[in-house]
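Incomplete set of chains, arranged as in the complex.
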C-alpha cells in the first residue's frame, strides 16, 4: 500500500477507537479468534500452536539433564528463548536475538516463573548436581500483532502438554527408563496486552493498531487472579487510572482464555 | 551413516514403516499458508514438517551487493530448536549453512533471475520437525513458495533422495534409515527440462549402485512433481479464492 493510503487507514483506526469502535468490528476489550492446538510436534517433549487471528506462534519444549544454578541447587532450570523467524514478517531479520525477541522471551519467562507455574523442585534429580532443564522455545511463524499474548499462551499450552521421560540413577549416571510422566504444572499464567490509542485502552491489538499505538501494557495473571508480571512497552505513557483499570480487565480476560487450555 | 546395523527391511521386502522399496512417504503440501510472506508453502513428508516463505523481489540492501544484470537469491535453511531429538541451538550450524547454499543452488537454475536486475529474493525455510530428507522436502516446498510468490520460473524443482539400506537401494529414506543405512543420495530435478539441480552423496556405493540410486531418486522426483502441480492447480484454478 502507498504511504498515503496507510496514513488514511491509520487515522481511521484511531478515530474509530476514539468512539469505542475498531476497524475489524471488535469491541475495545475483545480478542480476535483464539485457536489453541496442543501436541503438534511429536519429536518435542511438549508443543503447542496458537492462532490469534492471523498471528501464529508455535512453542516446542525440550527437556535435558543439566546443572542447577548455584543459588537454587534443588530446583530444575527454566529457559525461555524466542525467535522472530524471518518468514513471519518482512521486518524480521535473520541473526542473533534483538531487543524485541529478548523482551518477548523475558516477558513470557516472567509470567511462568513468577506464577511458579512449574514445580521446579520436582525437577531436581541430584541436588546441586543434576536437574532437568526445561527449554521453552517460542517460534513466531506469522506476525499480525500481539506476539506477547500469543507466545505466552502457546508456552503454557505446550508446558501443559509436556511429558518428561522417566529415569533411575545407576552409579551416579541417569538412565532413561520407558514411559513418561507429565511435567508438574501448578498454575496457568495468561498474558493480556493493551494498546493505548486515542487515549483509550484496546485489548489484543493487531499489527496495524500496534503501528499507531502510543504505548503497550501487558498484565499477566494466574489462576487465583493475582498479578504475576507486568511490562510496559513503547514510547508513550499511562495514567494511574488506566493502569488500575487494565489490571481488572486483564484478570477477567485471562479467566476466559484459560478455558481454552487442555490440562 | 554411522550406527550399528539392525534389520530395516523385512522378509516381504517391506520397510519399518510398511513402505515398499520404491515407495515415497505420505506427503501433504499446502500453498499460501503464511499471510505476511509474498509466497509460502508447507510440506509434511513422513514426520517432516517444513515451512518455506518467499519475500521479494525487492530492492537489495546494502546496495553494493545488488547485481546490474540479475536478481540475487538468498536462502536460509534453519531448524527449530525443538525439531530434533536433542535441542538444537538456534544459532546457524555449519550443516545449516552448507544446506542453505546447496538448496539455493538447487533452486536458482529454475528462476529467470535476469528478469529482475538489482533486486533480491529472500527464501526462508524453517524445519519444525525433522525426520530425514529435510533438504529435499525443503526444496520441494521452497519451489512451490517461489511459484506462489509469482516469480517467473523455467520449471518447478522437485527433490527426493534414494539410499542404501540393508544392502538394498530404497527411495526416500526416513530418519532411522538415514542414520542406520550406508548411503544417501539426495537429488533435485527440473522434470520438464531433465536437469539435475542438486546432487550430493554420502556413504559408500559402487558405480552400479550409484546409477541405480540416481535413477530411483529421479523417479521419486517425478512423482513429487505431479503432487506439486496438483497443489498449485487446486489453489489457483480450482478454488479461485485468490486476489487480495
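Chains here go by letter, A and B, matching the order in which they are written, and residues are numbered from 1 within each.
Just so we're on the same page, a contact is a pair of C-beta atoms (placed from the backbone, for glycine too) under 8 Å apart; a residue touches a chain by one contact, two chains touch by 3 or more.
Since the model is a prediction, treat every value here as computed from it, not as a measurement.
Colleague: Please express the complete complex as a composition formula over the shown chain labels.
Modeller: Copy numbers over the entire complex come out as A x3, B x3.
Simple rule for what comes next: only the chains that are shown with their structure count from here on.
Colleague: If you average the CA atoms of chain A and of chain B, how many Å lie between those two points?
Modeller: Roughly 32 Å separates the two chain centres.
Colleague: So in the complex, which bits of chain A are touching chain B?
Modeller: Against chain B, the touching part of chain A is residues 41-44, 47, 54, 56, 58, 60-62, 64, 81, 83, 85-90, 94, 96, 135, 137, 139, 141-144.
Colleague: Across the complex, what residues on chain B touch chain A?
Modeller: Touch list, chain B to chain A: 34-37, 40, 47, 49, 51-53, 55, 76, 78, 80-87, 90-91, 122, 124-126, 128-131.
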